[in-house]
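All protein chains but one are shown in place.
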Amino acid sequence: MLEKALQGKNTYWGWILFLIGVMIIGAICYVRQYIYGLGLTGMSRDVSWGFYIAQFTFFVGVAAGGVMLVLPYYVHDFKAFGKITILGEFMAIAAICMCLMFIIVDLGQPQRALNVLLHPTPHSMLFWDMIVLNVYLLLNIVIGWVVLHSQFKNAPAPKWIKAFIWISIPWAISIHTVTAMLYCGLPGRHFWLTAILAPRFLASAFAAGPALLLIVSLIMKKVANFDAGDKAIQKLTTIIAYAAIFNFFFVGLEFFVAYYSNLPGHMHTLDYLFFGLDGHDNLVSAMRFSTFIGIAATIMFLIPKCKQNTTLLPIMCVMIFVSLLIDKGIGFVLGGFVPSPLDYITEYVPTMNELAIVASIWAAGAFILTILYRIVIAVKNEEA
Amino acid sequence: MDVKRRKFLKIAGISAIAGISAPTAFSSLLKGEAGASSEGGNAKAAEKSAGHGEKKRTGKQLGLVVNTRIFKEVDGLAEKCTKACHTVHNVPDFGNPKDEIKWLWKEPYEHAFPEHSNHMRSEGLNTLPILVLCNHCENPPCVRACPTKATFKNASNGIVMMDYHRCIGCRFCMAACPYGARSFNWRNPRELDANGNYKFFPNGIDAKFPTRTRGVVEKCNFCAKRLKEGKQPACVEASDSIRGRGLIFGNVNDPHSEISRVLSENFTIQRKPSAGTLPSVFYII
Partner (left out) sequence: MPMYDSGKIITGLVIFVIIITFPIWYNVGGAEHLPNPEKPVGKKQCVRDTQYMRTTHMQLLSEWRDEVVRDGNRQDQIVDGIKYEKSLQNGCMNCHTSKKKFCDECHIYAAVKPYCWDCHVQPKEMN
């Protein structure tokens, strides 16, 4: 089936070449970073994790979001998702690949990465994160490929694939729970030290993942004659709506706990992110923007006229995706480092080299997604 | 392929994978448990006692008492200790706070003890020089976090050690440390300038000790090498002044050691005790 990705219109090839161009630029920038060291990024002694890990956290969520298609279709027999479940699984593959790339570019000694396997450390959450992410990648590759291939051959999927599908559902929950556990078990970072972190991560994942999927489905309808079906699209909007409501409810609770208790440890980071702290406020506009468009989008998702409007729908999806990208993919991780354990404020600004590497990993994810979706379209539309 | 042969190959394949990985997984899980408990041997004893009254303490736990009064009385003593530490261990000076590496340094009271009350504090307290360093906790969150055991608690003396050969530079330990005690090598410390001199070691390198390389995390190691040579840690030696020794070092689990005597005779405070880490560094204010 892979050969189907070698056939396409000029727009397809133009897009592929553009992505490869961005990836090459990123690769060059990574070589520069590998030689100099991670000092070529905006990270510092106080803010020791930056965009790489922040984006990693966000895209683990996007990968977990695939389960919101698998669950209704396979467990609850929601036939309308028949065409797009595979899209969810393939999106998970692309997202996990991005996550692994983000980790590798963030390591100070990437050639030693296998030490995590050579010296297994069950008391470290990073060890478990590595395991669950890689197994999830494998699960989605196997499930996606086998199911699609069966459709390609007009044959029913083999019975044993059911076991993998059933495992993948709790496994999707686990990847984002373990990622949350990286943060919520650290005693020195009060902004992260909350039991609601895993539920909040999952809620934002189940909004962001399906939102991205919806945008891509609408694009494919326009450029590739691939129609997911109105019923599927509308069900996705329902899922996004509920997930977004839960997410903002949890965020509201965080604000309540911090400000009502008036505990400095919890408050100061929210102060820094949303209001500025001691004159430091480089994230305030972004965070406020993120909250505004996120809540606005959530409200729109609850209004039937908005959901069914073909112009508004993609805009709403972009709004919720960008909102959560900023909230989880920037504010959350950076906030944990401000104030520092010694109560200093060091701000973080990414460097151009760093942004180029981030962009190239996005391009790599889009590349994998494009190739896989190209194959899906070819099979579903029964191209020769 | 013959159905029976297929079935045999499937069973053989699965048994082979199970047979190879099961004992490995089992032993590594056990080692992981044992490793965590032997490397945190003292921690286990202390863990149970944390918050529930002190239990009998076994094993050796090296610790430090910082007598801030002496550091206040003797001008420049804190800087002398920092210089001693950073010289003996080839800690580079990058000249900017972004890339900064420090093992032992001076902080004002409000930054060393941010959880202590800021409210209506005396001027004297605000200007007190506090030397901060890795606390070599009995219950170190950094050791719990490290995915490769590159940082680990040495069971024989309680030092939280760094294995620079194994560190993958993920900086999870830096996120985990509640004290900001760890530094990362954001760039190559051994960079040379146009004349072939080290840019970041203005006074050269101490040839008896290695440097580190870009991409690993480093911190105070209680001078493990000097201890083996029968010496005191560099900072402790440098803290000897006309007013007395600013730093007292020893085994806190030994009731007959000097440090135990100092701890029993003085009121000491610790950094962030609510974190449950049981630090081994104590401060006489």
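Read from first to last, the chains carry the letters A and B; within each, the first residue is number 1.
Just so we're on the same page, a contact is a pair of C-beta atoms (placed from the backbone, for glycine too) under 8 Å apart; a residue touches a chain by one contact, two chains touch by 3 or more.
None of the values given here were measured: they were computed from a predicted structure.
Trainee: Kindly name the visible chains that come into contact with the excluded chain.
Mentor: The undisplayed chain, in the complete complex, is in contact with B.
Trainee: Which of these touches the unseen chain: B:121, B:165 or B:261?
Mentor: Within the whole complex, the residue contacting the unshown chain is B:165.
Trainee: With respect to the chain omitted from the figure, which of B:152, B:172 or B:282 is a touching residue?
Mentor: Final answer for the missing-chain contact: B:152.
Trainee: From the listed residues B:120, B:194, B:207 or B:242, report the one that touches the chain absent from this view.
Mentor: Of the candidates B:120, B:194, B:207 or B:242, B:207 is in touch with the missing chain.
Trainee: Spell out the interface residues on chain B facing the chain that's missing from view.
Mentor: 90, 152, 154, 156-157, 159, 161, 163-165, 190, 192, 196, 204-205, 207-213, 224-225, 228
We adopt the following convention: only the chains that are shown with their structure count from here on.
Trainee: Averaging over Cα atoms per chain, report the distance between chain A and chain B in Å.
Mentor: The separation of the two C-alpha centroids amounts to 34 Å.
Trainee: Over in the complex, which chain B residues touch chain A? Could you list them?
Mentor: Answer in residue numbers: 28-29, 32-33, 35-36, 97-101, 107, 110-112, 114-115, 132, 141, 144-150, 166-172, 174-180, 183-188, 214-217, 272, 275-277.
Trainee: Of all residues in chain A, which touch chain B in the complex?
Mentor: Contact set of chain A toward chain B: 36-39, 43-46, 48-49, 103, 106-110, 112-113, 115-116, 118-127, 130, 182, 185-189, 265, 336-337, 339-344, 346.
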